Every structure is written in structure tokens, then in C-alpha cells.
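Structure first, commentary second.
Here the complex is missing one protein chain, while the rest keep their positions.
After this line comes subunit A, so read on.
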Amino acid sequence: MATTERKPLLLDFEKPLIELESRIEQIRELAAENGVDVSEDIRQLEARAMQLRQEIFSSLSPSQKLQLARHPRRPSTLDYIQAISDEWMEMHGDRRGTDDPALVGGVAKLAGRAVVMLGHQKGRDTKDNIARNFGMASPGGYRKAIRLMEHANRFGMPILTFIDTPGALPTAEAEYKGAGEAIAYNLREMFRFEVPIICTVIGEGGSGGALGIGVGERLLMFEHSVYTVATPEACAAILWKDAAKASQAAVALKITAPDLKNLGILDQLLPEPSGGAHSDPLGAATILKQALIENLETLLQMNGQERRKMRYQKFRNLGVFTEPS
């Protein structure tokens, strides 16, 4: 993995838009220097820019969405938590000897209600990314997550999880500490909790590492997020025997929010501000907050057993097969 190279902040498909925007800025400056009135031209160019933005972002390919979902400036779990909660205190450690910075969580207040929020945390810069293993959680991370969820269940606090990981940490140490066991345990235990559980894919949902905090009665997903059984790169390497076929794999795997809505996996698609969540993090946070509050209101009308049944039924119905009777 390239751990040191700096990722470009500008994605290829964003370029025409960014170029147009900087041209508008240039014209504006030139006009001001020379005292010429170009307001009509500027208006036209801005309309063109808005149109271009809409065109680009409404027709993104799955692999372009994957790039957006991995955008280094895309709001992270901590960005959202800090933006949407009235109060927030991060809690640390799995009580088994580890505190994994790739999976963060704590107690918070959302619209006047105590909740537990947790999620994968990618770094905000290269150094932070290395410290947080690029959001790839270790077994200790999943054990911290289940400890916090257990806490939420005891105190009747709804659980809000935020998914943003390429997958669980693939290291020898993680294997020795039971990467598979830690995720498996969460999958089973999350069906036991009576408090509402809402899971939101905010960026990249990668494989079992995502699902390990992804069992809820509601699954939300930002418009340009992706959720996949295996990274398209890994899938291409295995099925096409050619990692360069990743964009083909991204299409075939059906990883976008609309695809997952069709398959019945996704409950609600959250629209992103035009230009993507990274172009307006606060706007994205407002959309997220609104959706979480609305979903919570619905779920809080049910009792604990009803919510468990709903969660069971949601997953029970997933799968496509035929059965001649």
C-alpha cells in the first residue's frame, strides 16, 4: 500500500469544473482591474458552471463514485459527529488491551437525546491516516464498538454507526487477535440489542469490515458512497486476474446507492450537496442530521422487541434465489 504518497485532491472528472470556476475568477479579477462591466458574461459562465456540475455529478460511473467516496477531503465520522451533535465525548478502548484509532465512538446528544455514535475513522491527512490505518479497524476496534453498543443498550441510548472503511485491517497481528471472530461476534450481538440501530455509509463501505458495525434496522447511505462485498481492485485481481480491470469490476459488483436500493439492501439514499459532500461538508451534515432524527422518531415509536424483529426481518429477506414449489 502506498502509505506516503500524497493523494491528489482534485479528481479527474472534477477538473473541467474547477478549471471553469478558476476562469470565472480570473475574468472577475481582470474586469475589476480594468474597470469593465462583465457581470452579464459572469452570470452566463456561472450558469454554465452550475450546469456542468450537475451534469458531472448526476452521471458519475461507479468507479468515479468510488473515487469520491475515498476523496481525502470527504467528511469523516468525527467531522459528522462534531457537526451534528449538541454534546459529544469520545470513549476509548476495548477493555481487552487495545484502543484502535481507526474505529472511534462515544456518547453524544442529538437533538436533545442521548445517543451512542461510532464509526470508522480515516485520517484527515497523511500522518493521521497512517496513525489510523486508513480507517481499517483491528479486532480491538470491533471490540470497542460492541462494548459501546452494549453500553448504549443498557442505558437505552439509540446507536448510530457511520461506515467508512476499505475493509478490516489485513495484518498478521489482526489475524492472531481474531479479526474474523471480532466481526462475527458483532454480527450476532447486534441482533440482540433492543435500542434503535441506524447505520449510515458516509464514504466507503468495504466488505466484512463495514458490516461489522453495519447491522441495523435502517441502512442509510450518502448518494456518492459505495458499499461492496470486496474492493473492486481485489475483485478484479481475483475474477479478472487483472487489477487494472477495477473499474469494470466496480460496475459489475453493483456498489452504488441506487443499485443497493434496487437490491433491497439500502433503506434510504441521502442526497449530497451538488459537487459532493466534500464541497460542502456542513450542508452534508445537515442532511445527515435531518435523516437521523426522522428515522429515530419512527423507530422510537416501536418497542424493543419490535425493533429486534424488524432488524431480523430486514436481513432475513435479503437474498435472491428460485424455489420451484
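Quick note on the criterion: contacts are C-beta pairs under 8 Å (C-beta built on N, C-alpha and C of every residue); 3 or more make two chains touch, one makes a residue touch a chain; residues count from 1.
By our rule, contacts and distances are computed from a predicted model.
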| item | value |
| --- | --- |
| Per UniProt record, name of the chain withheld from view ["B12-binding domain-containing radical SAM protein", "Putative glutamine transport system permease protein GlnP", "Acetyl-coenzyme A carboxylase carboxyl transferase subunit beta" or "Xanthine dehydrogenase family protein subunit M"] | "Acetyl-coenzyme A carboxylase carboxyl transferase subunit beta" |
| Selected from A:211, A:246, A:270 or A:284 as touching the chain missing from the view | A:211 |
| Residues of subunit A (touch criterion as defined above) contacting the omitted chain | 1, 168, 170-172, 174-181, 183-185, 187-189, 191-192, 207-208, 211-212, 214-215, 227-230, 234-235, 238-241, 249, 252-255, 260, 263, 265, 309, 311-313, 315-324 |
